[in-house]
Structure formats: structure tokens, C-alpha cells
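We show some of the complex, not the whole, and keep each chain where it was.
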Amino acid sequence: MHIAAVKKIIDECENTKTILFDWNIEAKPGQFVMVWLPDVDEVPMSLSHLSGTKGITVEKVGEATAAIHKLKPGDKIGIRGPFGNGFSKAGSSGDSRSSNKILAIGGGTGIAPLAPTVEKWAAEGCEITCAIGGNTKSKLLFSERLKNTGSSVHVATDDGSDGHNGFVTEVAEKLLSEQKFDRIITCGPEPMTVIMVQLASRFEVPIQCSLERYMKCGFGICGSCSIGGFRVCKDGPVFDGRLLSSLAEF
Amino acid sequence: MPSSRTEIAGIEMQNPTILASGILGQTGESILRVFKEGGAGCAVTKSIGIEPRDGHGNPCALELDNSLINAMGLPNPGIDAFGDEIKIALKSGKPVIGSIFASTPEDFATLAGKMEDFGAHAVELNLSCPHAEKYGLEVGTDPGRVGDILAAVKSKVKIPVFSKISAMVPDIRGLAKTIEASGGDGIVAINTLKAMKIEPEIGKPVLRNVYGGLSGPAIKPVGVMCVFEISREVKIPVIGVGGITTGADAIEYFMAGASAIQIGSGVHYRGIDVFKKVNAEIIKFMEAHGYDDLSQLIGMARGV
């Protein structure tokens, strides 16, 4: 376990903060960590910042996330990981497409692992189109950060306060019908992911989906996070859409 | 090619590697995967109790140097919800052992009866989990109590009954004799060692439950010792578990007297196909040393 002192805290959007800390370790975009708040809990969080300084971006939804929101610079947290497979430009085995043109679909804090992925792949020369969604304008995460990568960024809000009035999946459907993508990556609420898997199948584009499940060990031995025999913490959190379609539990 | 087939209390296994209880054994689908992708010869389910149980809060598992520590706290869906999982696991066509925990002989008997009804090939009594109050180690060190539990379970079921015991007892041979005398069909040794981790930078225990169980390579020499001691003392088969990640580790346990071995933490160290890998290494060892049959190795270091 790595013990990190909180270095900086950034208010990202309503109810969501980024916690930055130093941790000298290689991590891949889409990987997550287990964050220990002593006396409170330990919860899984995607890495939203991957350079020398690492970061997590956390929405307050309950006790552990509230404790994260109360952290001050200098406070110590325990970090285990990085865990999981992360997004892959190469795709899963048997998938030999190139990854020049990518569609990234994110909802809520699901945008947290997408942002560093888009940053990295854009820098490597991919042409990325992002579509991100949230309840309302003040809850949209990382829209500026994504734009700064040079990607085109489409926005959807449930209340129409910014961009498309409706679900981000509707934006995705439009984009898929207009353009040809080599690959889709997605992270967000499970209903969004389910629709994206269907869209990807319809438009015959490979899709990688990052899932969330209740986690205990984080490294693949306890089985708490199983979905159809696969461990979200170890075999995932990023799964190929075709695998997910084949699972009864999804 | 030499054969690593083995047999314990009438249960035939194509290979002697068994999934240990508590590792990926909470759902039927996971167990299926351990068989298909992993190559296990047999699997033990997560320990199941009468009622559903959440287990301990997080953090509940972490990696230490050369070992893992966990305090899952026996999370499980309760016996009644577990029949479906067993049924899925049985689709593999391989033997499935139902692990159960309880505080009383009656509850152990009830659980064993249901496991038998679900189609489990055997039950494994968890007499050794070191981090769940009122269960496991707390009921499993006193020979009198263990005898009572076995008597109740044996009068209830026809399938073989294995007892999984801890190394943290002063007289493991006495305990083994009690188990044999009470009709036990086999002994599984060892469970995790009671242990804990404190984080100096924080000044607190890391596990939410404070205490946990140590597993992985660090405990192997203790496990091998227990198997050696037990198998010198009793005639019923012994299943070795603790720190096995390679074929050489497994061979140590066979030579100590184990008829089969279980792998838990090894899934972390070498992946889900650790069973395939370990079995291939066992066969390679047998080939290199001219053994045809696993039974030639069993108990060898005892001069058997």
C-alpha cells in the first residue's frame, strides 16, 4: 500500500472534486486504485490523472466519498493499485482494426478515466470525438480538459442546460450514423453502457466499456466483483462489448 | 506421460489441483471459469453459512511482501441462495466440494445436508477461518467440539466430510486423531494464519476488521509441516493448502503426505490458469524423475 499525502484539491464541477497526490508508478489509462480513508472505508476510484502526479476525481454520493471531499492538502490516504486492465488502442484479441478515429462516450464520473485516455491517445495522433453527458451543465465533468486535447467535444444534459437536451447516447447514435469510427470507448452509468453496446453492435464498431461493481480485494481473488465469471477488478474494468453481450448478468 | 490423477475418499480428480475455498468461489460462473480456463481438477466453494452475510468492511485484503492478508469475514449469500451456484458449477462435470461454516453442530449438519442435496461431491467444514467471530478458528481448535460437529455432520450426510483445520493449535496431531476417530473422511490443512498489518504512516491497523488471515508463499513451510505431522498420525487422506504457486511447491506437499493440493493466493500470483501451470509442472517433474503415478510421491518424505 502506498501512503500518499494530498497535494492539491480541485473543485471540478458541482459535487465533484479532484484529489491530486504524488505517486511514482506507471499506470495505464482506464486503470483504477483502491483509496483507503482510515477509519472510514476503502473504495475504488479511476485514475483521472496519470502523470508523475496522480489524481482521482470523485463525486460525493455517500460516506466514503464525503470523507474524500473533506480531505485537506497534507492529509494522508492509502492507495492500492493500479489495478485492472485499462483501455487499449489495440482492442481485444482478434480485433485487428487500426485505431485512428475514436469515439469516446462518457457519463458523470465515468468521464474521469476517459479524460487521461483521450489525452494520451490524442497526443499519439488519434482523431478523437468525445460525447459526454450529465444531469445539468454545472455537473459536466472535464469538458474543457477534453477540448484542450484538440478533440471535438459534444455535450448532452438531461435538462438541456448545455448542448443536446437528452441522453449522451442520442448524441452517440447521431455521430455513429454520420461518421465511420474505428473504435468506441465508454464509461458511465450502466444503462448508458448497455445502450452503447447495442449501438456499437448495430454500427459494427468494436467497443470497450469500463464497468463498475462493488469491490473488496481489488486484485482478483475474492470474487466480490464477478460478472458472469469475470472479475471486474482484474479481467476488467474494461470489457469488450461482445463479451458483455454474451453475459446473462449484463 | 505420467499421470497426476488422484483420488480422495472416492472422489476422482483428473489432476490434483483444487481451487481453495474463498477464492473466486462465490458464484457458479466463477467456478466454471476456474475449471475451464483455469484447469483445476476440483473446486471448493466459498464457505457458506445459514444466513446471508456481508462480511467485513473494506479494506479487507491487501498484498504484503510474499504474502496476502485478508479479512473478508465470510461474505456469502446464505445456503438457500447457493443451490443454483452449485448447479452451475456442476455443469463442468468435475467434482465440487461445498465449504460450510457454523457455530453449532446442528447448523453444520443442516448446511451439509443442503450441500448434499444441491449435488456437492463432498463438504469441507471450515474449522479454521481466523477472522470471523464465533466461527472458524473459534470452533475448530478444541478436539471435543470438533468431534461433536463431525458426529452431527456424519450422521446427516453420506458424501465425504473433510475438515479444514488451522496451524495455530498446539497439538495438531491430537486434533487430527479426533477427526479420524469421529469418522472424518479427510483433513484439509491449512487455513490462513491469524495476522495483522499496521500502517506506520497512519498509525492504525489497515484491515477494517483489524485481524486477518495470512496466505501465500510466506506460509508454505508451516503448511507443509502440518501436512507431514497429520499424515504421519492418521490414515485418512490429507489435502495440502498454503502458499502453493508452483509445481515444486505442490510436490513438497505430496512428499509430506498430501493426496491433493488446493491453491488460493496462487490465483493472484500466477493468474487463473495457475492450476494448469502447476499441474504441467508436476507432470514435468514426474517425467524428469521417472515417476508414472502421483501415488509414488505421496508421503515420500515421511519414508513411506
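Each chain gets a letter, A and B, in the order it is written, and its residues are counted from 1.
Please note the rule applied: contacts are C-beta pairs under 8 Å (C-beta built on N, C-alpha and C of every residue); 3 or more make two chains touch, one makes a residue touch a chain.
The model shown is predicted, which means the values in this text are computed figures rather than measured ones.
*Asks:* Per distinct chain type, what's the copy count in the full structure file?
*Replies:* Each protein chain kind appears in the complete file with these counts: A x2, B x2.
Quick note on the criterion: only the chains that are shown with their structure count from here on.
*Asks:* I'd like the Å distance between the centres of chain A and chain B, where a centre is the mean of that chain's Cα atoms.
*Replies:* The mean C-alpha positions of chain A and chain B differ by 37 Å.
*Asks:* What part of chain A is in contact with chain B in the complex they form?
*Replies:* For chain A paired with chain B, touching residues are 1, 3, 34, 36, 38-39, 41-43, 76, 78, 80, 215-224, 226, 228-231, 249.
*Asks:* What residues on chain B touch chain A, complex-wise?
*Replies:* These residues of chain B touch chain A: 22-27, 29-30, 32-33, 46, 55, 57-63, 68, 70, 72, 75, 199, 201-202, 204, 206, 208, 264-265, 267-268, 272.
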